[in-house]
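The other protein chains are all here in position, but one chain of the complex has been omitted.
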Amino acid sequence: MTTVATDTLLAVNGLKTYFYTDDGVVKSVDGVTFHLNKGETLAVVGESGSGKSVTSLSIMRLIASPPGKIVEGEINFTGKDGKMRDITKLSEAEMRRIRGNDISMIFQEPMTSLNPVYTVGDQIAEAITLHQGKNRKEAMDMAAGMLELVGIPAPKKRVNEFPHQMSGGMRQRVMIAMALSCNPALLIADEPTTALDVTIQAQILDLMRKLQEEIGMSILFITHNLGVVAEMADRVVVMYGGRVVEEGDVVEIFKAPKHPYTMGLLNSIPRVDHAVLKSTDGKKGRLEAIPGNVPNPLSLPPGCAFAPRCKFMIDDCNKAVPALEDTGNGHTSRCIRWREL
Amino acid sequence: MRNPTASAGTAARREVRKPQSQYGIAWRQFKKHRLAQIGGGVLILLYLLAIFAGFIAPNGLSVYSTETITAFHPPTPIHVRDPDTGRWTRPFVYGYKEELNLTTFQNEYKPDKAQRYPIYYFVKGDKYRILGFIPADLHLFGTKEQNKVFLFGGDKLGRDLFSRTLYAGQISLTIGIAAVLISTILGVILGALAAYFGGWVDNIVMRATEVLSAVPDLFLLISLRALFPIDINPIFALYIIIGILAFIGWGGLARTVRGQLLSVREMDYVAAATSLGANDRRIIFRHMLPALSTYLIVTLSLAIPSYILTESGLSFLGIGAVEPYASWGSLLTAAQEGGFSSFTDRPWVLIPGFFIVLTVLCFQLLGDGLRDAFDPRKRQ
Amino acid sequence: EVTPGPFVYPAAWSADAPKEAKRGGELRLSAFSDFRTFNPFTSSEANSIPQRMGTGASLFTQDPRTDDFIPLMAASDPVVSNNGKRFVVTLRRGMQFSDGQEITADDFVSTMNIHKDEKVGSNSYATFFLANKPITIKKLGTYQLQFDFPSVSSSALSRMSFTPQPDHIFGKAYREGGAEAIKKLWTLNEPARNIVSAGMWVVDSYRAGERTVFRKNPNFGEWNKDSAGNALPYLDRMSVAIVKDSNAEIAAFVAGDLDIGNAATADQLSQIQRAVQGGNLKATIIANVSPNATSSWITFNWNQADNPFKQKLFRDVRFRRAMSHLADRDAMVRLAFGGLGTPAYFSTYPIFARNWAPASVPRYEYNIEEAQKLLAQIGFSKKDSEGYLVDKSGRRLEFNLVTNAGNNQREQLMRIFADTAKRAGVKVNAQAIDFNVLVSQLTSTGANRPFDAILLGLSGGTNIYPAGGSNVTPCDSNLHSWNRAGKCLVSQEQLMEKLYFQGDAELNLAKRKQIAAQQLKVESELQPVIYLAGTNFHVVYNTRLGGEMPRNLMDAYNGSRYQALTYIK
Amino acid sequence: MTAAERAATRQQTRIDRLPPMGDTLLDVKNLQKFFPIRGGLMSRVVANVQAVQDVSFSLKRGEVVGLVGESGSGKTTVGRSILRLIEPTGGEVIFNGVDITKLGKGQMRDYRREMQIIFQDPFASLNPRMTVSDIIGEALQIHNLHAGKERVERIAELLRKVGLVPDSMRRYPHEFSGGQRQRIGIARALAVDPSFIVADEPVSALDVSIQAQVVNLIQDLQEELGLTVLFIAHDLAVVEYICDRVIVMYLGRIMEVAPSKDLYTNPKHPYTEALISAAPIPDPTVKTKRIILEGDIPSPIAPPSGCVFRTRCRYAIPECANVVPELRMVGPDHFKACIRDDIL
Partner (left out) sequence: MLRRLVNSIPVLIGASLLIFFIIQLAPGDFLTSQLLDPNVSPQQIDNLRKQFGLDQPVIVQYFYWIRELLQGNLGLSFAYKQPVADVIAPRILNSLWLVLLNLVLFYIIAIPLGVYGAVRQYSLGDKITSTIMYFFLGFPSFFFALIVIYFILQVRFATGWQIPVGGMTSSNYNELSTVSKVFDVLAHIAIPALTLAIISVAAFSRIMRAQMLEYLNADFIRTARSKGLSESKVVYKHAFRNAIIPFVAGIGGILPGLISGAGFVEVVFAYPGITPMLLDAINQQDLYLIAGFNIVTILLLIVGNLISDVLLTVVDPRIRYA
């Protein structure tokens, strides 16, 4: 994606983040390119280890260094002030001004992502005092307001409670409140509901959608749950082995995937409403599994990372990493045989 | 993660590789830990020196002459060139003339160039026992007849400090390990009993550990030591010290072992074994205790140095290793008794202290390395 | 009735003339063990606070020049009657306690009576008994006392020389509450201002475990003067710091924080010497001033009914002489004492030996051949495969020798003895054991006692009759260590006992010496105990101190200075 | 031995071991499990976690039954209580006609061969210090099943059966990926030829693409070996594929039991309805109206009176607080624990 539209909030370009470990270089993110428009929700899907979190942490510049390092690429971000900057080139101080203010993040583990020894109010207020120059009292009031916003009952009382006094769903709401407290332009949600029960997940997703409408921020939504993607996303980025393998509009991705991995993924998930698939002869239906294992990030195959598990594999697949090709409608795929699918 | 071939016809390479146990991995991790390796290497060297002390030491444990005074004999440099001709010769040392200086109150030694004692290898000398039972009298080096080489100088009675340091190593290096072993065995057994049976067994064991931790160690040590009259055998007395150290040490260990076992007991793999019909013994010995091994290795490596230090403290109080036997602690205490003279007049008597510091340092580095090596978080 | 003036410290007791002395200042001393109490009746340690306070306060004191007792608190020499068993003493006038109360006969009477009460548990208890019979004291007048001894004793003046304690405090308490009341008085909790002293010092402040400061008794100078007539002491204060570690003590001395150095070993002397030579300390060091009043010895157990072989061996005088020949006393001095010691051959400590043990007393000196010869005489002439002597029936010449653990010098003496013995073919199993165990072995009684040989040392005592001792020489005394069967086993023992009592009861010094020489000859020939060696006495002090004794008076017994005559330059 | 022969012997031993007692393999009656919370002086029990309350259901031979519910609803507790990996507080577990809760330790061991468990966490359920052959062989060793070379062969066979190469035998668990470990866990469970398996969320820790492999494997093995399976999951969709019937639990109690097809198309209990509706559908074109349950699952220490779900139920009426609803038949093989018939 070279052309950056004016309403682009975030444009990641050829991002490479490597980890230099004792066992070798882990190319967790190896040339990731995508963009996110204002007010849009972009879902990043892919299985465990495909580099979703590393991508998002790279955007926040929170990669642990050592061993991690952003080796290449740009992350262009338009802040609240309307200026576009390359995040990879900012100083640590500048970056701190962006974190929590322009971009904020919620994490997968609501149970461990809050500091157990401070009240939730403290933790929310911390960001507010830092970025909005409010004093502690005002910040605490705002924190209570945020809790109310995310639907926590009796927020005045709850601000003074500690994380362990709350359930997982409530903690995740606190995380959201914290993330939204400074009206960020971009919210990165790294698997915000994976650890939660379905009924709670439904609550949280509902809440996020509602808040996005109210605040108008963009969301980078990371998940491996395709159901959640279908529900939340405008557009989808599919990652595999540290690379983007497909990107496109959510409906297109689901209806006409252009990469065998996406296809496999869609087929292998059971779905509640899919009773149709069950054969009528009383025999139970079967899921169509993707064979093989998730690749080892230390020794990715030379060509297409998905090739060893791909039923469409041909010799060419192993020769070189396929390019991300435009398949029309802003839909791209990293498969040399996308036309045949 | 080189994965073995998986089910449905993947094309993953078949790679036959030696399977790696936990220990294999830990070893690999350990090999990356430079300081720990150095620590381990030095320790091996120290242990070898101690094991073969009899052979390497030119003298026996307590050999000195009441006629030729060698008290605080200075270290003898070994010469390899003939001072007259300047040619290489068989290594030799000079004899020393001794004189009690009544203004400085010290024995003063001057090399006597006229007396030259060549050093021979594999000389016969004082008798000793290899590994405590094979009698031998061969020494790596020494001068003929009475030994004149004092690599580390002489001690207060004029005994060769080098020999004594080596022999002392035998005690210092084993006392920690032995005490740790015994307290480990006690701690593991009692901790395991407490964890496994719970109820009143647990209660008694835990109360006992609390009692032990409530009484100050130093007090326990001294009092217990006084309990056993030393008139049996100095070596036996040492065993008693070891026993006492172990007795004091098991409490904390039992506590952690109990905790660890209780948490291992909750592990799914223990539930799996139960569901397979494994009996209690099997679960304890095959599943629960091995899970402790890494924890133990690390704790032990870190506990040994503290015992070495405790022993030196005992020596300071005069209840450690008893003459003629010596430990580094007791040698150092002898140096301590000499006060500042040990610094100014005869710094070589501090060498045993250096050995203590070195050993403790090495054990710490080693223990650190082991801890890192066994730490699952350091692995992917 | 004459009223003599104050006691005048002879000019000869100090190397400096009175006019050189400056007044004021503090004498800074150190002590190894903690102070336990202010109470003179319950204190049991040496150099206790009451003892230090009482300095210079006793009826008589020994003149170092002659070793004679001269009157101190007494106005004159005692009037002796009843065949040397009754002493009438007149007190000097004008003596006052630190609280201003006059010191009178009452104070002496109540002090001695309290000491004599076994319920009080005073350490001086035994001083007031002779062969279990009490010495009695009687007040003849405010300033006159009468002592009655159960038997004649050369130590009579010494026994009378105790420090009086205030009757208005202790006597009163004793009369009202008996021994229990005494024990409750003057613990370390007592405020210093309540402490009263008859002697040179009185407690000024006490800091537990750390330091006790004494100030001079203002009334002491009233009856103690220097030869120029100045009130004594010159010093205002004396402080004693508790220093448990000898290195710390040397460090403090070298740093100039102490005035008197307690240097006992070559290392300590050498450290001080080094500091002096380096110009970092101004101190006087006089090494080897005299031997100490101490010696180490080995005793063999004669009471081994269970082991006739050893019993016979140990009772054999030739064996014991051989053992004395095996003691390389010079090596012991050089190795164990760093050259700063003196060989010992008799129960009389080396310091007294020069005056008390004439050349006629035999000395069985180090001589392996002689030892082997003697051993051959008792049947040990062959050696076994390991080189040890055996008798005809193949029994090895072997015994256990123990000393107390923790005393390095003794352990070394023991090792040296064992090593030379080994060279002669005698197997000595040397071990260090717990002190209390050792003591209970040594003091055990009966026909069967649980040890072979013990190496130990004794110290203390006076030079009045320094041959043997009341608790050593008599066959039933508790430190008659070789034989505690309760009675003498050989005639020499009996003879020694007899000579000891005779000597102890002899008031004439020359005659005493004669008896002592006789006794020592018997003792030496018998060798009931093998004496080895003793350490030497050194004098070390910071040169800011003046008023030390002339060199010829200094020795381990007299010490190096009178505190009364000491001053700060 | 050919595969057929082997199958025959297997059948043989099975019959020898436990003669089948009727159609029902497992009958759980009024199962109850409280975890005491101790505190205060003398560590008395101050409260109970009422993890499972009065749960009854039965499994027919060869049937696969799903057990679903939110986290903390007591699924694992039910599964482990059946195997007596934890001792139930009350109730009966009748396995093949015998109430195994009454058996002694020794007697229970014989039954352990019949009932196995697959764990949720593929990392915690394999002893990291044992090789795969030790892990699988342990089962054989305990029951003295095969010896020497035969045992090795049996292990190899089991590995092949779960889709791993026999070479894996010598390796350690940490050398395998999550999916592979789960297969090892399955092989271990199969080693003793059980007739009943509790699969406690065997796929929820796995990657999406691997999940399907393992689900398929379990399904294949179940069909091949005629196993009876209690399949625990919180993901309704997975359960639907594999199970004949589904039990829905909430806060330690059964809410609804129904044939799986029935349950999804026609849930009768408000909780089931909400659960199905909450599951996101991986189809961006389908936008259903969610039923969003308010609040969190209540504490099992003090569950609500009457119907435990009433606090979050949108159909709750005052009546619900008074009676604990019984599990009632509402259709063929379809039961629910709700007093209201006028809904759904």
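Residue numbering begins at 1 within each chain, and the chains themselves are lettered A, B, C and D in the order written.
Rule of thumb we're sticking to: a contact is a pair of C-beta atoms (placed from the backbone, for glycine too) under 8 Å apart; a residue touches a chain by one contact, two chains touch by 3 or more.
Just so it is clear, the model here is predicted, and its values are computed rather than measured.
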(request) Would you indicate which residue among C:14, C:61, C:217 or C:239 is in contact with the undisplayed chain? (result) C:239
(request) Consider the whole complex, including the chain that is not shown, and state which of A:11, A:98, A:146 or A:177 touches that chain. (result) A:98
(message) Among A:165, A:299 or A:329, which one touches the chain that has been omitted from the display?
(response) A:165
(request) Could you tell me which of C:109, C:196, C:213 or C:453 touches the chain that is not displayed? (result) C:213
(request) Based on the whole complex, identify which of B:80, B:102 or B:211 touches the chain you can't see. (result) B:211
(message) Residue by residue, what part of chain A touches the chain that was omitted?
(response) 57, 60, 62, 92, 95-101, 104-105, 107, 109, 112-119, 123, 126-127, 130-131, 162, 164-165, 175, 178
(request) Provide the residue numbers of chain C that touch the chain removed from this figure. (result) 26, 28, 33-34, 36-37, 39, 42, 44, 118-119, 121, 123-127, 129, 183, 187-189, 204-205, 207-211, 213, 239, 241-245, 247-249, 251-252, 254-255, 257, 275, 278, 280, 434-437, 439-440, 442-443, 456, 458, 460-461, 469-472, 478-479
(request) Could you list which residues of chain B touch the chain missing from the display? (result) 35, 207-208, 210-211, 213-216, 218-220, 222-224, 226-227, 229, 305, 309, 312-313, 316-317, 329, 332-333, 335-336, 339-340, 343, 353, 356-361, 364-365, 368, 377
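Criterion: only the chains that are shown with their structure count from here on.
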(request) Give, as an integer number of Å, the spacing between the C-alpha centres of chain D and chain A. (result) 32
(request) Using mean C-alpha positions as chain centres, tell me how far chain C is from chain D in Å, no decimals. (result) 89
(message) By the touch rule stated above, which residues of chain A touch at least two different other chains?
(response) 289, 291, 293, 309
(message) Give me the residue numbers in chain D that touch at least two other chains, ranges are fine.
(response) 177, 179-180, 213
(request) Over in the complex, which chain A residues touch chain D? Could you list them? (result) 47-48, 167, 169-170, 197-203, 205-206, 224-231, 233, 250-251, 254-255, 264-266, 268-275, 278, 284-291, 293-294, 309
(request) Name, in rising order, each residue of chain D that touches chain B in their complex. (result) 80, 83, 85, 105, 108-110, 112-113, 115-117, 119-121, 124-131, 138-139, 142-143, 162-165, 167-168, 170-172, 174-177, 179-180, 183, 185, 188, 191-192, 213, 217
(request) Provide the residue numbers of chain D that touch chain A in the complex, in ascending order. (result) 70-71, 177, 179-180, 207-213, 215-216, 219, 234-238, 240-242, 261, 264-265, 274-286, 290, 292-294, 296-297
